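The structure under discussion is supplied below as structure tokens; questions concerning it will follow.
Only one protein chain is missing; all other protein chains are in place.
All chains are identified by letter, namely A, B and C, in their written order; residue positions are counted from 1 within each chain.
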Amino acid sequence: MEGMSIIVKKVTQLMVGIIFMFGIYIILHGHLSPGGGFAGGVLIAGAFILLILAFGSSSLKLKKEVAGSSNTESIGILMVVVMAVMAMLFGAKVFFFNFLPKGEAGELLSAGVIPLYNIFIGIEVAGAILTIFLALIIFKEESSK
Amino acid sequence: MTVYLLCFVLFLVGLYGLITRRNLIKIIISKSITEFSVFLILVLIGYIDQGLAPIVDPGTSHQVYVDPLPQAMVLTAIVIGLATTAMLMAIAIRLYRKYKTFDIREIKNLRG
Amino acid sequence: MELTISIILVFMIIGSIFALHAKDLLSAIINMGFVGFGLVICFLLLKAPDLAMVQLVIETVTLVVMVAVVLDSSRREIAVSFDRRSLLNMAVGFLAFACLFYFFMKAIENLDPLGMHTLRMADSYVNGAVEKTGSINLVTGVLFDFRAYDTMGEAVILYTAALGTLTLLRIKGKK
Partner (left out) sequence: MDALIPLFIVIPLISAFLIMILGKLVKGFHRYFAPLTLLVLLAMTIIVFANLGGSSLQYTVGGWGLEKGIPVGIFMVLDAFSVLMLCIINLLGFIALFYSFSYIAKYTAESNYYSLFCLIIAGMNGVVLSGDLFNLCVFLEVSVIASYALVAFGVGKTELEASYKYQILGSLGFMLILLAVGLIYWKTKTLNIADIRQVFEAGYSKPYYIFVQVLLIAGFGLKAAIIPFHAWLPDAHSSAPSPISAMLSGVLIKAVGIYVIIRLFFNMFVFSYEIALVLTSLGAISMVVGSLLAIVQWDLKRLLAYSSISQIGYVLMAFGMGILLLLRGNNEAAAVLAIGGGIYHMINHAVFKGLLFLNAGSIEHRLDTRNLKEMGGLSTAMPITSTTSFMGSMSISGIPPFNGFFSKLIIIVAAINGKFYLLATLAVVVSIITLAYFLKFQRFAFFNKSAGEALSKIREVPFPMSFSMIVLATLCLALSLLAIPSVSELILRPAIDVLMQSDLYSTTIIGI
């Protein structure tokens, strides 16, 4: 897939870093400000999509990226389920129990398990949406060959 | 009361699109329109007058907040809608590659 | 409040009717985007910033995916021929929608009007939620602690969608 004009490439180079950082900010501050795992994950995936659209890349490289993104996605969701079961093992013997200390409300490291869930759900959502987009782009390229 | 009725009109417009449109992409668009109207009805249900957005300011005490439960439900439903839209787009592009058309009736008689 | 949302809703209805009757697929998709972003404004007016953010970002990604699919295809839509039979269908359809609308109006007549919502189950999600979950954002508190099981199901659905898209778009299905 060929990239776009030089202007778009330059603007993308400037913006992608900011979008990516903003996505991470949204995930980490999920329990403090609006947004959370879902919004942040989609933002991170959006940053990658912008990169691929602007610079374009051969389907060979994309195939490796799809394998990578679907693996990160599986690992992300696996960690969420493992943490839920871990809560069961030594929390109050209950599925999805918030076993970490709640900390002081309003601080970054508060709300026990919720930031961890936010991070792993963010990874999983970013991987899933990137996989969907890459699968579409690879199919468009492969079938037009 | 009128807001809910307008939402239901939007739902009916989406339903009309689902039934009558023959273009694959337009059917996906009308599916999304039905989703938008149901999400709006759910959030309207949870709205409370003079309620604050559900972010608690640790200092203040005893504020009236909007109901967070419908918002959590709608957030989940939005991502479910994205999931089905993504798979429908995958099928639409694949059918286009095979039949060179998005029209569902032409695809039916090009079954060969 | 109710007036502003009704006005936005009227524009959304007009936008969606345009989306369905657009001649060119790309303008149909842009109309859908317009309706989606109208929804974002409604969420902001209804004090749901979480939802506005998620809907905004997901709407953008959906538009990018749809345009990527539609861009290099023939964007002309086959003109719908208005013969007598389709007018009859239109009339029957309109009648059916009218009674659906009437039943909906009868159903929601004596429910709480907009803004008069009382809390029962959600009461413990709001009062004292900060102590129980530690999270200031009540929606995240509901999503990731009170009903974390739903959110896990939600993430599994997105995982299934990604897996399904990979399965549907592989080049050769059978050996």
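Just so it is clear, contacts are C-beta pairs under 8 Å (C-beta built on N, C-alpha and C of every residue); 3 or more make two chains touch, one makes a residue touch a chain.
Note that the structure is predicted; figures quoted are calculated from it, not measured.
J.: Thinking of the complex as a whole, which visible chains are touched by the chain that is not shown?
T.: For the complete complex, the undisplayed chain touches A, B, C.
J.: So one chain is hidden, and I want to know which residue out of A:Met21, A:Leu78 or A:Leu108 touches that hidden chain in the complete assembly.
T.: Considering the complete complex, A:Leu78 is the one touching the chain left out.
J.: Footprint of the hidden chain on subunit A, which residues?
T.: 67, 70-71, 74-75, 77-78, 81-82, 84-85, 88, 91-98
J.: Which positions on subunit B touch the chain that was left off?
T.: With respect to the unshown chain, the touching residues of subunit B are 11, 15, 18, 24, 27, 31, 34-35, 38, 41-42, 45, 69-70, 73, 76-77, 80-81, 83-84, 87-88, 91-92, 94-95, 98-99, 104, 107-108, 111.
J.: What is the set of subunit C residues that contact the non-displayed chain in the whole complex?
T.: Contacting residues on subunit C, toward the hidden partner: 103-104, 106-112, 117-125, 145-150, 153-154, 156-157, 159-161, 163-168, 170, 172-175.
The working rule: only the chains that are shown with their structure count from here on.
J.: Have a look at B-C versus A-B and report the one with more C-beta pairs in contact.
T.: Between the two chain pairs, B-C has more contacting C-beta pairs.
J.: If you average the Cα atoms of subunit A and of subunit B to get two centres, how far apart are those centres in Å?
T.: For subunit A versus subunit B, the centre distance works out to 23 Å.
J.: Measuring centre to centre with CA averages, how many angstrom lie between subunit B and subunit C?
T.: About 2 Å, centre to centre.
J.: Out of subunit A, which residues touch more than one other chain, so two or more?
T.: Subunit A, residues with two or more chain partners: 33-34, 38, 105-106, 125, 129, 132, 135-136, 139-140, 143.
J.: Which residues of subunit C are in contact with two or more other chains?
T.: 49-50, 54, 58, 61, 65, 69, 130, 136-137, 139, 141, 143, 151, 158, 161-162, 165, 169
J.: Could you pull out which subunit B residues touch subunit A in their complex?
T.: Checking each residue of subunit B against subunit A gives 53, 55-56, 58, 75, 79, 82, 86, 89-90, 93-94, 97.
J.: Using the touch definition from the top, list the residues of subunit B that touch subunit C in their complex.
T.: It comes out as residues 1-10, 12-17, 19-23, 25-26, 28-30, 32-33, 36, 39-40, 43-49, 51-58, 65-69, 71-72, 74-76, 78-80, 82-87, 89-94, 96, 100-103.
J.: Touching residues of subunit C toward subunit B in the complex: what are they?
T.: Contacts found on subunit C: 1-2, 5-6, 9-10, 12-13, 16-17, 19-20, 25, 28-29, 31-32, 35-36, 39, 42-43, 46-51, 54-55, 58, 61-62, 65-66, 69-70, 73-74, 77-78, 80, 89, 93, 97, 100-101, 104-105, 108-109, 113-117, 119, 121-122, 125-126, 129-130, 136-139, 141-143, 147, 150-151, 153-154, 157-158, 160-162, 164-165, 168-169.
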